[in-house]
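Sharing a structure here in structure tokens format.
Only one protein chain is missing from this complex, and each of the others stays in its spot.
By written order: A and B. Residues from 1 in each chain.
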Amino acid sequence: MKIFSAAALFVALIIGGLQSVTALERGGVMSYGRYTDSMFLDPVLNDANVDIWIMGNIYDTLIVPTDDGKGLKPGLATDWSVSPAGDVVTLKLREGVSFSDGSAMTASDVVWSFNRAKNPDNGIWYFLLASVDTVVATDSSTIQLNLKYSDPTILAALSVFNAAVMPQKLFEAMEGKTDAEKAQNFGKNPIGTGPFMLESWDRGSVMKLVKNPHYWGVGEDGQPLPYLDGVTFEVIPDDATRILKLQSGGLDGAEFIPFARVNELDADPEINMELYPGTRVNNVILNVRPELNGVENPLSDELVRQAMNYATNKQALIQVVTYGVGTPMSSFMASATPMHSGDSPLFPYDLEKAKSLLAESAYPDGFSSNILIIAGNQDGVAVATALQQMWGAIGIDLEIKQVDNASRTEQYRNGTFTMRTGGWTNDIADPSQISSYYAYSPTIDAVHSGWKSDEVDELFEASQQEMDLGKRAAQFARIQEIFNASGPTIPTYETPYPVALRDVVHGFHQIPLGNNVFREVWLDK
Amino acid sequence: MTGVVIPSVLRSLRGLPNSLVVGGTILLLSVFVGIFPSLFAPYDPNAFDYNELLSGPSLQHPMGTDNFGRDVLSRVTHAYKIDMQIAFFATVVPFIFGTTIGALVGYSGGIAEVLFGRVVDAVITFPFLVLVIAIVSVLGPGLVNMYIAVGVVGWVFYARIIAAEIKVQKRLDYADAGRAMGYTHIRIIFFHLLPNSITPALVYWMTDMALCILLGASLGYLGLGAQPPTAEWGVLIADGKNFMVTAWWISVFPGLAIVLTGLGFSLVGDGLAELLRSKR
Partner (left out) sequence: MQLIRFIFYRILHLIPTLLFILIVVFVLVRLLPGDPASAILGDRALDADVERINRELGLDRSMAIQFLAFLKSVLTGNLGDSIHLKVPVMELIQKRLPVTIMLTIMASSIAVFVAVPLAFVAALWRGKAGDIAVRGVFQVGLSMPVFYLGLILLTVFGARLGWFPVGGYGDGFLDNLYHLFLPAVVLAFSLSAILMRNLRSAIIEVLDAEYVQFAKGKGIGPGMVLIRHVLRNALISTVALFGLSIGTLLSGAVITESVFAIPGAGRLMVESIYGRDYPVVQGMTISLAVLVSLTFLLTDLVQAWLDPRVG
């Protein structure tokens, strides 16, 4: 009997303990430190990650990416199907959804939003919906997309931010003659179906979101989401200050923690140093045109590129630049990308092989070169300085030039740069986006490098309409094989999203595509 | 021979103000280190050491190592060369040019003064750091372009100071006396008025040198100053920003170098002022 009651007591204590640790609490405002402010909160006309990554808290899409970023789950649509020919998509809309002003979301709002998003005159994201011919509401809760051709990426495209649903009547009631003018006015007080709505915005300083009282989502306790009363974004550009504020309790979370500080924050008992898996790849992009500024370009020689690749000690870079946080790349696209192929790190460090490859090339005595990095970016400086040393060992004299983003982008787009640090984060859970920029030459000359492979171009075009998953995966496998072996980039490492959270924060995550999800966050009191 | 030279040098040094001697010694030593950094640097300042990343001050590395394992002492010593260059080249042209223009304008008054006022206003009211960033963005990163950017604006400070002083001086009795004696204006300006007016400009020059080294630090923070792997105190301090607590030595030692060198400039400035005052 005694054992029995002792056991019961023990179990009760454990359950009681667990309750106090994991019991969901509602209320409170979470403060989150960002490195820079958003610019324009319109799903279609925005330009940058700083807007994309938080817009999902104000607006919803029909389909939502799963937390691991690889799959899809219901958003404003509860069910969907694609015709066997792949050219008609039918979606069932969720019932009883309202916008944050209380007005009901209707099928015509969805139709209007999609037409606006796919219009090539509006913004830069229309290409994601390029395959859509017409959008029709077949009844009050069913949407039908008629495609011009079979598009294997269409479902993933519907989960991207620009396919968010906006209130047609409210938007069109805004002052202004053009879509841009109306969007500007609408953006002062955006109305969406998301878990939060904008309360106030002091540019460059503080953005306050409050809970949407009409949100359709429901929490674990059966009550409406979100658990939080609001989210306050504070803009703190200096990394050290942002971390300091977090450590002193002034912030509940802080994004973009420099890798150098990750171990330090990890050791802090009051802070959870999260490394959310991302789709971020880092690399060096080489201009491989035969001539640069009228002079023969050593980087056009494939042997030279391979030599540079073997001379790059990726493990050392991961150690000194990312402090062990990064991982080696096994393909030019992130391993979290669907249809990524490659299971061993590309070009493992081999100095002797590098030297012998260079000796066989047209530049056995080495050459001088330069690399463009973003001014003041510590990671860029670290990578470039390390590469300076590593390539110096095979006779390549590297000059580092720090320039501002706009200057580098201009040289990049003109194809007049020699080398630059580069990187990519997927906006869509599909390999087509990164492949179109990196490997498929008609888009931007393979990241403006001048590289071209006819086989890759053909494979890519075929993959854009291939509905059979197996065949499509094989196409992308071959594209990766070719690009990884002879492409114009030197892969360095993949990195996660380093976000530091106080241990009172639960339920936050950043998905691989970058979106910050506050929907299910709750705070310990 | 040396038995005669050294005591006589020391004797004339005794006549100089203390601050000038102490400051001058500091600066001369700094210049010496800048010319022969390898004498004082135990390692190659750019050599990585993967086994000694972020290690604290020790016998092998008296000032510790940075995030690449590079020896901080070696980097600080090699930075002497770059920073002394910055102090000089970023300020000497503005000083000479600004003082000359300021003296001419302050003396002439009238139209020259009005025009000068407009130019000065236009240059100064244009946000300085922003202008530097813009010029460096157009010309490209690096120290030479930094000198150009600083020079375009820097001369104005000297000119304004000198112009104000000359205006006061030219109405004093000895200026009238000079004119009465038939000296040319140029002679009056540069041989009589300027020596009496130049003290604030000289003092400012010394401060300016220290400020330019610090400007190098600001630009290093923004990435627009000396480019890697060049060791420059400001860049070294900026590099250590993320390690203020975990590896304080990366920023502190270059900081001490700046303090010491700045002290040298200050003392020389004060000493020069005293010397010129006593000569008058």
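One rule holds in what follows: a residue touches a chain if its C-beta (ideal position, glycine included) is under 8 Å from a C-beta of that chain, and two chains touch if they have at least 3 such contacts.
Just so it is clear, the model here is predicted, and its values are computed rather than measured.
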Option touching the unshown chain, where B:92, B:134, B:148 or B:275 are the choices: B:134
Which residue of A:113, A:247, A:378 or A:435 touches the chain not shown here: A:247
Hidden-chain contact residue, picked from the options A:23, A:39, A:136 or A:462: A:39
Residue touching the undisplayed chain, where the options are A:87, A:404 or A:494: A:404
Residue ranges of chain A at the interface with the undisplayed chain: 36, 39-40, 47-48, 121, 124, 180, 183-184, 187, 202-206, 234-238, 240-242, 244-245, 247-248, 250, 404-407, 409-413, 422-424, 437, 443-444, 447
Touch list for chain B against the chain that is not drawn: 18, 114, 117-118, 121-122, 124-130, 133-134, 137-138, 157, 160-161, 164-165, 167-168, 171, 199-200, 203-204, 207, 210-211, 214, 217-218, 221-222, 234, 237-238, 241, 244-245, 251, 255, 258-259, 262-263, 266, 269-270, 273-274, 277
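The definition used in the following text is that only the chains that are shown with their structure count from here on.
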Computed distance of Cα centres, chain B from chain A, in Å: 46
Contact set on chain B toward chain A in their complex: 46, 48, 50, 53, 67-68, 133, 137, 140-141, 221-224, 227-229, 239, 241-246
Chain B contact footprint on chain A (complex, rising order): 239-240, 258, 260-261, 264, 316, 319-320, 374-378, 381-382, 384-386, 388-389, 399-404, 407
